[in-house]
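Just one protein chain is left out here, and the rest sit where they should.
Chain lettering (A, B and C) follows the sequence in which the chains are written, and residue indices restart at 1 in each chain.
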Amino acid sequence: MMTVPMETQILFAGVLFLIGLVGLLVRRNIIFMLMSIELMLNSAAMVFVMGGAHWGHADGQVMFIFILTVSAAEVSVGLALILQMYHHYRTLDADSMRKLKDHKANENL
Amino acid sequence: MTKLDFLCLLPLLVVASAPIIMMITITISRNFKVIYAFSLVMFLAALASLFVIAPNIPCKIESLLVMDGFSMLLLGAIFCVSLVISVISYLYFNNHTGEREEYFIILFIATLGASVLVTANHFVTFFLGLETLSIALYVLIAYLKHRDYSIEAGVKFLVIASVATAFLLFGMALIYAGTGEMSFEGVAAAFGKGNMNPLLVAGFVMMLTGIGFKLALVPFHMWTPDIYQGAPAPVSTFIATISKGAILAVFIRFFTLVHGSDNNILVVIISVIAILSMFTGNLLALKQSNFKRLLAYSSIAHMGYLMITLLAGTVYGVQAAIFYLISYMITTLGAFGTISILSVCERDAEDIDDLKGLFWKNPRIAVVLSLTLLSLAGIPLTAGFMAKFYLVLEGVRSGFWILAFSLVINSVISLFYYLRVIKTMFTHSESERYFGLPPAGNIVLALVLIGILFLGILPSFLTEFINSFLSV
Amino acid sequence: MILTYLIIILMAGGAAAWIAGKWSSLLPRYISLATLLIDAVILLIVLAHEGLNSGKIWVVEYNAAWIPRFGVSFHLAMDGLSMLMLFLTFFIGLIAILISWKEITVKTGFFHFNLLWILAGITGVFLSMDLFLFYFFWEVMLIPMYFLIGIWGNEKRIYASYKFFLFTQASGLLMFLSILGLYLIHGSTTGVYTFDYQQLLGTHMSATMEMLLMCGFLAAFLVKLPVVPFHSWLPDTYTEAPLAGTLILASVMSKTAAYGLLRFVMPVFPHAVASFAPFGMILGIVGILYGAKLAFAQTDLKRLVAYSSVNHMGFIVLGVFAVNELAYQGVIMQIIAHGVSTGALFIIAGQLSERLKTRDLSSMGGLWTQAPVLGTMGLIFVMASLGLPGMGNFIAEFLILLGTFKSSVLFASIASVGLIAGTIYAVRIMQKVFFGKENSPMKIKDLSIRESIILGVMVIAIFILGLFPQPFLNSAKPAVTKILHANEKTVL
Partner (left out) sequence: MTTFIWLIPVLPLISFLINVLFNRVIPRRGIALLGVGSVALSALITIIAGIKFLSIPPAGGAYTTTIYTWLSTGGFTADIAFRMDALTLVFCFVITFVGALIHLYSVEFMKDDDGFARFFAYMNLFVSSMLILVLSNNLLLLYLGWEGVGLCSYLLIGFWYKDPANDYAARKAFIVTRIGDTFMIVGLFLLVITFGTLNIDTLLRQAPLVWSSGSPVAVIAALLLLGGALGKSAQLPLQTWLPDAMAGPSPVSALIHAATMVTAGVYLIARLNVLFILAPEVLAAIAIIGAATLLIAGFSALTQHDLKRVLAYSTISQIGYMFLALGVGAWSAAIFHFMIHAFFKALLFLGAGSIILLLHEEHDMHKMGGLRKKMPIVFLTFLIGGASLSALPLITAGFYSKDQILWFSLASGIGSKWLWLAGIAGALLTSLYTFRMIFLVFFGEAKTEPKHQPGPLMTIPLIILAALSLIGGFIELPHNLGPVHLFSRLLEPVFPALILSESHAPEWIIQVISALIAIGGIYLAYLLFNKKTLSSNVIEKSRLSHFFYQGWGFDWLYNKLFVLPLVWLSQIDKKDFIDKFYSSLAHAVNYSGTLLSRTQNGKLRWYVMVMVAGLILLLTIMLNL
């Protein structure tokens, strides 16, 4: 079996993480933003798995399961919130939420 | 896991059992008062459980959790504050109609997350505690969904907090990949070997980002004002006190274990972050007319101050940090408590102008709020003064004169806006009608008042208390 | 313990006045009057009981642990100097209460609470023998003063109260840093971590460190005094504060700084003081001349008197840095005499603006005809202010200049020009207010009996200070010797 060096593995995860990050920054649709976050979380989870494999114990895998569970919970709450948001604003555009800000300085923005 | 270990988990178990029982209760019958009373009882029980396990500390539950003097102290603080927040929440939600009972359930879940954080000794518990806390907070922030701001605040917090979690997690993962360790001691030991490869550094920095986000340190502070403003006042209280306290606790534990203060680069970076936080927070607060945002900004500055103790890297520094944290918690309770008490169903009393004439309308609230603000500003006779004294002393003792100076300058800048709020309270307003205060409100105010003054005049009790716990 | 009572009585009286204010607007006045009288009587009893020349270092002393963890103690002590300061405090306090008897009609309870707490803080400052405690009281007096200005002040009261608070707080914090530095240095060299004044005396440190730490203390004291160029809060604050507030600010609170300079800066940092002395004296001279210059230019009566305070405080700084007995005795006399004379001038300014509804000098003039008693009082205190012999200020300025002359002929000579400058602005008050054409159509009443008595007592006081200064000098002597001794011992 060909082993991929640690560096490459992490680089791969890092690229995944960056894709998620860039996606988060450039997408305005809140659902896509949420998905990008999931991507980031999963890339982190992947590093854990890789680490576990590298060091030869199960801790990484255990962590992976925790991350999956937690992100599932997060997404569920997130989706509920997004639903409410759509209910409220009739849009999923993240930039439409601009009521909370420093009003005096950002009056005309 | 031994029986003893299990016993040591008692406080967490108590807190964890509460939501389950509540859910069952709600399925049977909805009664806000009952749930409220029950949550008070449970928090008291959690507090009591601390006394039960007190003889057994320190004890470790595997490598995941640790129950030592430090966590006992912070758990105690968290339970006390939660208790008061429950009272405040009750006063706050009493005006509201609709399904208010679940609020307390989530409050308990959030508290549970915070408790786990405080006792965490492992990346797993760290992560789990953090997420339990965060996810509960998403809900709490957006709880009053009919309000304009709530959803916005909730979504914003959701996104930013998730990003922060992702950073934290990725950082942990990197460190794990680099060291093969996930327990704090293990990581510390690995760090201690001196092989600080870029992987570990990057991991550490990413963790710092995640923690910095939760503590609202510059440049990870942007969310703070919006969330403080958008969340219901008691929830803002929770974020400002318990959430920050718990994160700070875990940060302190981790930071001291890895001897972060010995790393010069880290010290410089945290110093810069601290100074930036102080200035940014205070400058932003200067012209703020929304009281909740103002408190948010002020909290940014206060976290900046707190970093000084962290850098001291001594046990005194930790003591000072705890003292500061506790006095900050009491003070923040006072500030947000007043907002909660003054709030009405439609909106929170968050405009500073809402406080107009409070001195003549309701001197009791005004006095407590003034004291609170003075305590935040660090004026003698208040807890804030002693806390700042302790903090500056430890900072100066470790030679951080620049930080101390920057704290002094910032204290002066901060006076601008604290005084502005106080001034508003004694400017005359059209209606100078006195309004009544529910007994629970009086009790909260009295507690805050006594807390602030007691710590301000006789700090020895708390310092000795902290000292005795930390030496265990 | 009796010293603690002095403070506690004031605080308790303040709280009682506040509570009483809910039921009656008159009651708080009586309560605060009684409180101050009790304190004054206690002080008199102590004076009668202990005397001043009992040979003890401190006439009365009280020491208890406060925060033992940091070596903070609740250490109060009184010697002749503090006693003089306390008498001044209570005297001015009583006058402040009496002068606001009819003027303050809204929220009298809270007003008197603030008044008494300010006095409590000041009393604490004059008695503290622990630097932490000193700083504690130093700050305690600010908040009530902030309220006093902010609630009962004139039109620009908010601005003034901010300015006051920010200046004093900023400088106070610098002093706090210095205190901590001193504490740590003393702790690390001797192993004893303590804030106690007696023990911190003679702490060894490097010259640079000493200078830096002294600068922290100076910041607080020079701002509070105030000295040019840190004076810019003063005119606004003095002008906008209510009469009682101005009185306490000018007559007592600024003196805490002078006291601090003498009590703390001089003996604790002898070398730094020695090298800073020329600059200190220059600061004093600048204060004297610049204060006079600005006073002369003012058209607002209260502002004019406020700037005259800058001028007088310049003498104090000058004397402090002359470092000899004559100058120190002069400084102490100046503290007291300025307290009385400038206080009285502010009262007169207050009476005038209350009657004329303006403080503008151009709308006054020729008021002697209508109010000869007020005019006479004005004349007396204007003359006191410019240092006419026979009144307290002369003794003070004479001794200060004489002491300065001993240290530096040049500085004393330049400072003497201040006497002329003082004359120029002081007679301007008389000319603009009481002499000349009547510019105000308003008919004003002369002083009422209450006001006449208040000012009359102050007249007597200023003449006693001028004609019988010896008891005051005697009372301050042990303290002065002590300070100079501590200073010399370490320098040699």
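Methods note: contacts are C-beta pairs under 8 Å (C-beta built on N, C-alpha and C of every residue); 3 or more make two chains touch, one makes a residue touch a chain.
Model, not experiment: these values are computed from the prediction.
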Mind giving the shown chains that are in contact with the missing chain? A, B, C
Check the options B:108, B:143, B:220 or B:359 and report the residue that touches the missing chain. B:220
From the list B:209, B:236 or B:327, which touches the chain that is not on show? B:209
Sole residue of C:3, C:142, C:160 or C:401 that reaches the chain not shown, by the stated touch rule: C:401
Of C:91, C:165, C:346 or C:434, which residue touches the hidden chain? C:434
If you put the missing chain back, which residues of chain C would it touch? 228-229, 231-233, 235, 293-294, 296-298, 324-326, 329, 366, 368-369, 372, 376, 379, 383, 388-390, 394-395, 398-399, 401-403, 405-406, 409, 412-413, 416-417, 419-420, 423-424, 427-428, 431, 434-438, 467-470, 473, 477
Hey, which chain A residues sit against the chain that's not shown? 21, 24-25, 28, 94-95, 97-102, 104-106, 109
Which positions on chain B touch the chain that was left off? 155-156, 159-160, 163-164, 167, 198, 201-202, 204-206, 208-209, 212-213, 218-220, 222-223, 225-226, 265, 269, 280, 283-288, 413, 416
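The rule is simple: only the chains that are shown with their structure count from here on.
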Averaged-CA centre spacing for the pair chain C and chain A, given as whole angstrom: 64
How big is the gap, in whole Å, between where the Cα atoms of chain A centre and where those of chain B centre? 25
Taking each chain's centre as the mean of its CA atoms, chain B sits from chain C at a distance in Å of 43
Multi-chain contact residues (two or more partners), chain C: none
Residues of chain A that contact two or more other chains, please. none
Residue ranges of chain B touching chain C (in the complex, touch as defined): 359-360, 374, 379-381, 385, 389, 392-393, 396-397, 401, 404-405, 408-409, 411-412, 415-416, 419, 422-423, 426, 459-460, 463-464, 467
Give the list of chain C residues in touch with chain B in this complex. 66-70, 107, 110, 132, 135-137, 139-140, 142-143, 146-147, 150-151, 158, 161-162, 165-166, 169-170, 173-174, 176-177, 180-181, 183-184
Spell out the part of chain A that touches chain B in their complex, as residue ranges. 6, 10, 13, 17, 20-21, 24, 30, 33-34, 37, 40-41, 43-48, 50-51, 54-55, 57, 59-60, 62-63, 66-67, 70, 73-74, 77-78, 81-82, 84-85, 88-89, 94, 97, 99-105
